[in-house]
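One chain of protein is taken out of this complex; the other chains stay put.
== chain A ==
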């Protein structure tokens, strides 16, 4: 509790339960109202260590120890540049060495040990690995990727559950209304003793309730897409869908020609149309432009629209 005292105005969480501690990069806390007061202009210096700070960088203190906040900040900053992933190293030993170095740097910065040299080291690293930093900036590491996937799965599961619950609720509501109506009907039209009827209905309701509680919600083990919950299947491939519908049948597309039928691809070659066009150069062939395509297109264009009739034009 003692940590929740603002070092400047001495307000504590005890006096003012709505007080919010804020923390900046230097790791020294301030309460919200002091931040408002001191950083009215947007920037100022920390009242404890006199480091220039910007107001926008203040945020609510998450950890009790403000030092941890400071470390989190530094870590974030350092890892922005030291963003190599395990995949970037050839051996585990190298990767571990690298991690060790990063941790040393973070530790030094957090505890103000040899700050000057450490910063130099960071700069040196930045210069040496400029390209690599830029490259891996957008890339998610394998771990992040897995984490993201996990989150996604969780979200999906949550949605599924919500849907089921909603449906169940509606069902229960409907059932209750039905039971009520049945009871009223029974009371209206039956000749039996009203008390008996009410008793039997109450009993039935009790029974139903017991049954309900016995019924353990069935555990769903996979999504509608067929992917299992959890991490047991590492591969992200979808199962091959089994199509039960009729087999796909290829129907060649019909093109309106509005003219005599132009020769087709086989005709162009067999009936010697190609003798009258320039054969393609090597470069053109590499690009996939063969002379028969050009020839075919010219012939098609020549025939298409020959039947074009002014009367058939719809404006």
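Going forward, a residue touches a chain if its C-beta (ideal position, glycine included) is under 8 Å from a C-beta of that chain, and two chains touch if they have at least 3 such contacts; residues count from 1.
We adopt the following convention: contacts and distances are computed from a predicted model.
For the omitted chain of this complex, the UniProt record lists the protein as "Cyclin-H", which is one of "Geranylgeranyl transferase type-2 subunit alpha", "RNA helicase", "DNA primase large subunit" or "Cyclin-H".
Per the touch definition above, the residue from A:4, A:201 or A:273 contacting the chain not shown is A:273. Of the listed residues A:54, A:135, A:180 or A:285, the one in contact with the hidden chain in the full complex is A:54. On the side of chain A, the interface with the absent chain consists of residues 25-26, 51-54, 56-57, 73-74, 76-77, 109-110, 112, 115, 119, 122, 255-261, 271-273, 275-277, 295, 297-311, 313-315, using the contact rule stated above.
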